[in-house]
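Shown here: the complex without one of its protein chains, the others still in place.
Let's look at subunit A:
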Amino acid sequence: YFYIFRAIDEDRKTKYKAAVKIQRWFRACRVRAYLRNLSKMAILIQKWWRGYLRRKHFREIVERAYFIKKLKFYNEMAVRIQKMWRGYYVRKYIHNFYALKKYLKAVSVNNQLVRSELQEYAEMKENEEKMKDLAKKEKEKKYQARKMHYLLSTEQIPGIYNSPFRKSPDPMELLLRKSKPLTHRKQQLKSPFADELYDWLTCKKPPAFVTALPLLPADRQKPQGPFRDPAEVLRQRYKPLEPTLRVRESMNSPQARAREATRRQEWRNPIHNNEFLPFSSYHKNDEKYEPSLCKSGKYGREAYGTKYFREVYPKKWIADKDFETLFSSIVLFEKFGKTYSSTGQIV
């Protein structure tokens, strides 16, 4: 019996376990199917939702894409227009090829002009130089001819340049015939002052003050008229200046300034105005009153000093008469004083 009950019990347990297994399995299947359904539903919902969202966005995307396409198209067209415009503008204004060509041609024409003008200028300058040289040579030749005047041919003896075997005289001979002989005096013609000043500019020579009296020619005719002795005149004219030490010093030198101070003092300080004179009686004659020239004279004003100024020394006259104006050199001056009034009488 125990083994039958155990067997029945075990049998019952296994059946129980099998039933549990089957139920378990079935329930799992159901649950699985349920979950599957759930996920299917979820997927469906999500699918529809996402599709809806995307379709909404898609419209925006399409609009945007369309917009971009349009923009690109416009850009391209704009680029085309700008390209054409810029090419035209640059070619016409900035890098204008034809204008450049014209300009270069103009430059070369201008250059030609300038070159030709400069050439002319240079030629003119050369010609001037040549003319100057020629003129100088001519002058030299003439000077030489004048110096060698003695080589001229005479009636009897033919000169060097006029050989009898020649058909016609040498041009030098003709020059000699034309030229005036040089005199001695021409040697001194160059004024000493011109050299002197030039030398002073470069400080090469100190000034040669005029110390020598110019010589007069021996056969000079004595001039007509009451002239002084020429030697006397020259001596007076060329007398060298010998100023005193006080005069030589300049006004502004320190010694002069020092003297100035004492002079001012002396002017300020004296007790009385009369100058001190050592021998008072010696100077008495000098204090004689001298009437002025305007008021003195026999019957009033004297004519000399106002009406005429010349002093006359008849003893010194060479001839008997004074100067006479035979005819006046300047006619206008004859009328001086005679036109309107009778003042200004000429003695």
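One rule holds in what follows: a residue touches a chain if its C-beta (ideal position, glycine included) is under 8 Å from a C-beta of that chain, and two chains touch if they have at least 3 such contacts; residues count from 1.
The definition used in the following text is that contacts and distances are computed from a predicted model.
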Complex member absent from the view - protein name from UniProt, among "SPAG6 protein", "Cell cycle control protein", "Checkpoint protein HUS1" or "AP complex subunit beta": "SPAG6 protein"
Touching residue (missing chain; options A:Asn111, A:Gln265 or A:Thr306): A:Asn111
Which residue of A:Thr183, A:Gln221, A:Gln236 or A:Ser250 touches the chain not shown here: A:Ser250
Hidden partner chain, touching residue among A:His57, A:Lys125, A:Arg166 or A:Arg259: A:Lys125
Selected from A:Leu100, A:Leu134 or A:Val312 as touching the chain missing from the view: A:Leu100
Chain not shown, touching residues in subunit A: 100, 103-104, 107-108, 110-115, 118-119, 121-122, 125-126, 129, 197, 200-201, 203, 206-207, 245, 248-253
